[in-house]
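Here you go, one structure.
A protein chain is absent from this complex, but the other protein chains hold their places.
Per-chain residue numbering starts at 1, and chain names A, B and C are given in the order in which the chains are listed.
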Amino acid sequence: MKAKIVNKGQLSGLLDKLAKDYDLVAPVKEETITLFKKISSAQDAFLDYTNSDVSPKGCFLPQSEKIFSYTYTGDSLEIVKPESAKKTVLFGARPCDIKAITTLDPVFEGEKFGDEFYSSKRENTVIIGLSCSKVLSTCFCYAFGGGPCDGTGSDLLFTEIGDKYYVEINTDKGQALVDANSQFFSSESTDQLAKDKEELAKKLAGEFVKKVDLTGVKELLDSDFELAYWDEDPYKKCIGCGTCTYVCPTCHCFDIFDFTTGDITGDRIRCWDSCMYPEYTLMAGGHNPRPTRKERIRNRFMHKLKYHLDRYNMVGCVGCGRCIRKCPVNIDITKIINDLKEVAQNA
Amino acid sequence: MMNLTKQIREQAKKLLEEKKVDLVIGFGQGTELARTTPVFIDSPEGVSALTWGPFCANNLAKYLVDYKNAPGNVAIVVKGCDSRSVIRLLDDNQISRDKIVVIGVPCAGQLEWQKVADEVKPDATLKETVDNGDSFVVKTSTGDHTFNKKDYMLHRCLVCENPNPVIADFTIGEELPVKNYAERFAEVEELEQLGLEEKSAYWDKQFSRCLRCYACRNVCSVCTCELCVFDQMKPMWVSKRTNLSENTVFHITRAFHVAGRCVDCGECDRVCPMDIPIRKLNQKIHKDLKDLFDSPTPGSKEGLLSALGEFSLGDPEEFM
Amino acid sequence: MLKRLLEYVGFEPGRLTARWISASEGAKFASTMDEVTDKIKSLGPNTKMRDEIL
Partner (left out) sequence: MPNPTALTPYPVTITKIVDETSDVKTFTVEFDDPEVMDNFGNKPGQVCMLSVFGEGESTISITSSPTRGKFLEFTVKRVGRLTEVLHQMEVGQKFGVRGPYGNWFPYEAMKGKDLFFVGGGFALAPIRSLIDFALSDQYRSDYGKVEVLYGARSVDDMCFKGDLAERWPKLHNTGIYTTIDRPQDDWKGHVGFVPNYVEEVAPSPKNKVAIIAGPPIMIKFTLPVFAKLGFKDEQIITTLEMRMKCCLGKCGRCNIGSKFVCVDGPVFSQAELKGMPKEY
């Protein structure tokens, strides 16, 4: 494992340089909300956060994205595609959110069809992770194999230790970025910081509050689609908003529609959509395969805990805890998992 | 608050045992120390799940609409603000009076759960909460915490119009004094003072964050349309494209759609994942209703006509 | 109410006009329309909600 050190005093220099060479996307604070945005200088970055309100998945799957513009008169048709993605650095993303991007990869890049919009952003982006220094009461990344200092999916992983950042170089892309900006990386020995990081990871691993036990849950969901559990509490209290899906770093559903900008011109747009909305599956003829909140709630949790596993051999949840914090009625995926585990045990 | 919890449970148990209702909708302990979650109790044995305290922010009246066509009667636990929703739903003929039993609880204010969670150890569990007038004491497994209402309460509670339920078949606990806060519209007035450009910049900044998750709409107890204009695809009045223009249209339309019906429960504000001050839009309407038509808050009395649904000769005539 | 709300979120006063005009009041309609167009012209192009999309 290759590693380097960045002294804290050097960080703003590095970020300013990155902002010049790339589109730099980093966490920023807007009033009470932390979200990822393009920044032009290091001072806009807000790194003292534990979990942003919105995940950085928008870097690769923007909430709203133009697929092409058209000019159409009925007899003539012209289509103009947007420019391809710019070179970007995503700085300061948390390990769970980066892991989430790796769960999106097979959706957009695997199987039969790729997705040029996602792929071009993915290829052109260097992901610099930032280890967590705290664990929230809603965090449970450990349950899905992640961890507060886990570098999975990142090109570089920064871990704050004292007045230094311990920087792990995980990919060639990361190495290239380090090489191109070597003046900001110290060449001192990283042995001590490597040990410190291990310690930090161990300490944080012991701080999780949410106890999540997935034993038997997948098997239960495999065996029975019509569990009586889905008739219980969660769907009754769900108000059917899309908050959980929009703050979720692994939700990838989208809608495609046309946005007319003139009589004969318009843009084809894709934007996030939510399986919690009744219109999501409503067909033009009026039939809806998931007509009530019960079917929709079931689908969401089945997707996270079963469907994504079935299709891509990856869990559809990374344990960031956003849906728990943001749900207006406190529907908690960890409770659902533990409830299902109990159902499985009693079956 | 243990005493109130006990009384709520007893009342619910009695209603279920006597088959007066088939379902009780109330507050239960949530999965975070400082949160409750709506619970749906259908048997007398289940009432132990009910709780009460300073973490019962949700307005449960919204759920009544789900049961309007279901067989049987429903009991519901409401605070002062929630009770206005019940009246609005009755006035809108969304539910029938003989189908519901209202358990009213005078409310000493609700705390912002995240502010509380920030101060309590993550692994603590809740033991008890005590109302001390200006503060709440939250007793936990890892120690007691005192939270000043002024600093930790939801903003809506700081200018609470009436803590007492205005409709209730049973009232739990003592009525609380009604404080007519002079600063009820202070935030709105502050914004009104700004210049046009500043106002525009302020709201542009807020609206640009909007995710269009529609939590504010879905949580709203007076949003009862079966097909919402924002979901309608034929014609598509408002595009799903998330940009400042479409977001602005969404927020103005949403606010104006509930004008004259909004009961000022502040749920839209509470649930917004992006902390957009949605209630400030509704409060502007409330303020204008008061200034122009001397109209009380919708739902604050039974049988009130909607200010925007009636005409009187004294109304200002700005468009003749 | 709507006018006040629009102004509150930063639209210039005068961008929205509402008038009660009966189908028989042709002259009132014409003069109102003149008034509105004059007003709008004097306000100049609207800048609110004119963001370039994306």
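The rule is short, and it goes like this: contacts are C-beta pairs under 8 Å (C-beta built on N, C-alpha and C of every residue); 3 or more make two chains touch, one makes a residue touch a chain.
Computed from a predicted structure; not experimentally measured.
Novice: Tell me which residue among A:I79, A:A176 or A:A347 touches the hidden chain in the full complex.
Specialist: Of these options, the touching residue for the absent chain is A:I79.
Novice: Identify the residue among A:K57, A:K197, A:R270 or A:K304 that touches the chain left out of the display.
Specialist: A:R270
Novice: May I ask which residue of A:K4, A:H252, A:K304 or A:K326 touches the chain that does not appear here?
Specialist: Touches the omitted chain: A:H252.
Novice: Contacts of subunit A with the missing chain: which residues?
Specialist: 67-68, 70, 72, 74-77, 79, 81, 107-108, 111-117, 225-226, 252-258, 260, 266, 268, 270, 273, 275, 280-287, 289-290, 295, 299, 302-303, 306-307, 310-311
Heads up, the rule we're going with is that only the chains that are shown with their structure count from here on.
Novice: Please report how many Å separate the Cα centroid of subunit A from that of subunit B, as a whole number.
Specialist: Using C-alpha averages as centres, the distance is 31 Å.
Novice: Centre to centre, by mean C-alpha position, how many angstrom separate subunit B and subunit C?
Specialist: So the centre of subunit B lies 34 Å away from the centre of subunit C.
Novice: If you look at subunit A, which of its residues touch at least two other chains?
Specialist: Only 64, 259 qualify.
Novice: Do you know which subunit B residues sit against two or more other chains?
Specialist: Residue numbers touching two or more other chains: 241, 243.
Novice: Can you list the subunit B residues touching subunit C in their complex?
Specialist: 191-192, 196-197, 199-204, 241, 243-245, 248-249, 251-252, 255-256, 259, 281, 284-285, 288-289, 292, 308, 318-320
Novice: What residues on subunit B touch subunit A, complex-wise?
Specialist: It comes out as residues 30-33, 35-40, 58, 62-63, 66, 114, 117, 122-123, 205, 209, 211-215, 217-219, 231, 233, 236, 239-243, 267, 270-271, 273-275.
Novice: Sort out for me which residues of subunit A touch subunit B in the complex.
Specialist: 30-33, 35, 53-54, 63-64, 135-138, 207, 209, 233, 236-237, 239-243, 245-247, 255, 257, 259, 269, 271-274, 277-279, 324-326, 328-332, 334-335
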